[in-house]
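This is the structure, below, for whatever I ask next.
Yeah, one chain of the complex is gone here, protein chain that is, but the others are all in their spots.
Chain lettering (A and B) follows the sequence in which the chains are written, and residue indices restart at 1 in each chain.
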Amino acid sequence: MNRLFDKTFWGLTIGLVGLLALNFFLEEWMRSIGLQSLSRGCVAIGLLILWRTGLVSFGHALFFGFGAYTVAMMQILGVNDLFVLLICGMATAGFLAFFLGFLLRKYRAIFFALLNMAFSMILYGVLAKAEWLGSTDGFGVKQVSFIGMTPADDMYRPLLFVCAAFFAYISAVGAHWYLKSTLGMMTMAVRENEIRVEYLGYSAEKAIHVKYVLSGLLAGVGGVIMAVTVGHVDPDSMVYWPVSGDFVFITILAGTGNVGATFIGALVYELLRTYAFEFAPHLWQLILGGSLLLIIMFLPDGLWSIRSELRNRRELRQAKRDSDNRAAEVRR
Amino acid sequence: MTSAISTSTVRLVGVAVAGALALSAGAALAQTVKIGTPTFLTGAAAPAFGIPAKNGVELIVRGINNGELPAPYNTKGFAGRQVEALIYDEAGGGTKQVTEMRNKVQKDNVDAIIGIISSGTCAATTALSEELKVLTIQTVCGTTRVFEELNKDPKYVFRTINTATANNVSAARYIAAKMKGKVKGITGINQNYAWGQDSWRDFRLAMATLMPDVTATKKPQFPKIFSGQYGTEISALSRAKENLVHSSFWGGDLEAFIGQSSARGLFKRKLFVLTVGETVAYRLGKKFPQGIMVGTRGPYGMYVANDPSPINAWFQKEYRKAYGEPPSQPSYQYAQGYLAGKFAYDDAAKKAGKFPTTEQVIASLTGATFPSFVGNVTMGLSKGHQIVTDDRWGVTVWDDKKGEMVLEDVVIFPPGCVNPPNGVKSADWLKGGMKGAKC
Partner (left out) sequence: MDFELLLVILVDGLVYSSYLFLVAVGLTVIFGVQKVLNVTHGAFYAFGAYLTAYLIGLWAKGGLPDAGGFFLIFISAAILGVVLGVIIERGLLRFLYDRDEHIAVLATFAAFLVLEDVILLIWGTDPYLAFQPMSLLGSSEIAGLVFDNYSLTMIVLTFVVAFVLWYGLNRTQFGKILLAVIFDREVSMAMGINVTKVFLITFIIGTFLGALGGAYHAPIISVQPGIGVEVIVLAFAVVVIGGMGSIPGALIGAIVVGISRAAAVHLFPEVELFVIYGIMALVLIFRPEGLFAPIKARKI
């Protein structure tokens, strides 16, 4: 198997084909859940890239919000094409990450996490208070066009879903390839021992900076998808600190083993939220928080670890069977 | 690895599909009218708005389903079908509400949405209501943006409460009528978000027209919503040379502000106009300051506590019986949304001769005049989608005999006096000196 076209790549590709096929059967509310999962999944991949270096950001709603607000602001300026909006959203989020990166790349561990949170709070404060930025009400986001095409009403959301699936697919494959590259692998070593990495001649800070920008770009993609999906942006649901917490939640839920798992994590989170909200309108926070606690305590490596766990057990059983067979042979 | 991803995804979606099919099958069997009702069940807006609104809905739905209401609403249900209210939480911001409304319409198949408290939610969901083609009756939000900016040609969206503009214009009119010579200047403390900013702007503009020689401060206070600690602002207001304070505070912020201001004697130093002060007046009881101008945004709550109109009398009596306290404005406003719904469904059914379609219901509600708690109200603005009601102002005074706060010196401003003429934008109307007002 080629180095680039490995199992994960084909897995993601099959996932994409599956989604495109599913698109024909989904009811509209399921498609919305799917779109939101794709959006949050993109942000969570960005977090996963950082996580591999041992860095966690509690403020990625900052870039998510930047992407989302870019959509709204560009529409006010008259730009309405999804692809242009995507590029703009990525650009603003990416530039922001680039500039903040100079500062943040110096920090590790909890300080990194919290400085990110602090910056996201500043953005929240500015958005919520500046009237020309929509204040707490935010902005509505109109229906977009697709490379100049405006589809019929009933085709709009299916087409949006196709585009979002492609964006997420490209993000995921790109992230996967990056993580497998030398630069990507090297940053895992940063997690273990930064100073040794530097003795090898690499700059840990630069590597982290690259990761930070990538994660910012991915969060920007997520923000653009979310803004267009929901048709509205506002500070409370785009930039406030619990939003960042949700992203970390998804990353932990999915585990950091595989980029594809991130989308499953995002989907599980979305379903959990939808049903918690429906069945316990007073107590949905309790259900969400409780599930998170259970996952932290009993599934420390996320849903993905169930799979490895099963595989381990299977291998154990296999090994046991093998040794039993051998023992039987010996006896014979 | 490949199969693991796709199979588990497929399995999850499969479960979701099965669940949805089961739900929609259930919906088809029961002959009810399902109404989605967002209201604040959690968070800071729950006590003053969300819960009274929910109580109002539960009571009015009981009344409608049992046919308990006085004429002309004494038939059971909406066009003969039982009403099922799906009450859900409005907390969490506009984006989340867009998702929830989509879920309610597409997943739970509600026939209409009646509710919405926050202007943010109204602004966020208006376009969606049109996209989903779901009859939506907004009940409490006051932002003029809904029909003047976001949804200029509404079809599915209605609103059964006056805009925030009407509330502040009537406040200014009351002051101009009752306090001439007493007011030397106006200042304000409002929460720093759309509601607070709009309220202060409308009030200031209306005052500039009605009392041009009263100066407005250049330093109005805009503390953060839910900050709860107003010591510094109270000092600044006490020092201000203007002697009338305007505030659109509500809920816990208002209660905290009243507590802190009372302790520091601010109510003795300044005149006060609290545009939605009534929401906490019953709760605070004797602790609510006397001699304060309070508003209810129309003929609701405290202002109609003793009104003998049959529907109102029923509502007052049953509400006090069910919840042990008098109904305040959100209870009325949500219930009025349901009355509008009942009127429209019944009227459309009569015209169609069978259970009406959404389009027929909309046709009946557009521009309609229907009986509400005290007399008739009309969907008079924004192409028949925005209600106009009268607005009332008075001054609080403690009634020892009843053991509750009551109002004296009440003035009722007719709808035409506090709303712009049809087709004129509120902001333009205010800036142009409120031409065409019929008082």
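Going forward, a contact is a pair of C-beta atoms (placed from the backbone, for glycine too) under 8 Å apart; a residue touches a chain by one contact, two chains touch by 3 or more.
Remember, it's a predicted structure, so these values are computed and weren't measured experimentally.
**Q** Which residue, A:F83, A:F98, A:F146 or A:W241, contacts the hidden chain when the whole complex is considered?
**A** A:W241
**Q** Hey, which of B:Q260, B:S309, B:T358 or B:T378 is the one touching the hidden chain?
**A** Of the listed residues, the one touching the omitted chain is B:Q260.
**Q** Given that one chain is not shown, which residue among B:E100, B:E148, B:D198 or B:E233 touches it?
**A** Spelled out, the listed residue whose C-beta touches the missing chain is B:E233.
**Q** Going by the contact rule already stated, which one of A:W29, A:F58, A:F139 or A:F277 would touch the omitted chain in the full complex?
**A** The single option touching the absent chain is A:F58.
**Q** So that we can see where the missing chain sits, which residues of chain B does it touch?
**A** With respect to the unshown chain, the touching residues of chain B are 41-44, 46-48, 50-51, 192, 219-224, 226-229, 231-233, 235-236, 238-239, 251-253, 255-256, 259-260, 263-266, 283-284, 287.
**Q** For chain A, enumerate the residues touching the unshown chain of the complex.
**A** 54, 56, 58, 103, 106-107, 109-111, 113-115, 117-119, 121-122, 125-126, 129, 195, 241-242, 245, 248-249, 252, 282-283, 285-286, 288-290, 292-293, 296-297, 300
Keep in mind that, in the parts below, only the chains that are shown with their structure count from here on.
**Q** Based only on mean CA positions, could you tell me how far chain A sits from chain B in angstrom?
**A** 38
**Q** What part of chain A is in contact with chain B in the complex they form?
**A** 7-8, 10-12, 14-15, 18-19, 22, 25-30, 32-34, 36, 128-129, 131, 135-138, 140, 142, 226, 230-238, 240, 258, 260-261, 263-264, 267-268, 271, 274, 277-278, 281-282, 284-285, 307
**Q** In the complex of these two chains, what residues of chain B are touching chain A?
**A** Its residues touching chain A are 1-6, 8-10, 12-13, 16-17, 20, 41-42, 87-89, 92-96, 98-100, 102-103, 106-108, 119-120, 123-128, 131, 143, 145, 150, 192-194, 197, 224-225.
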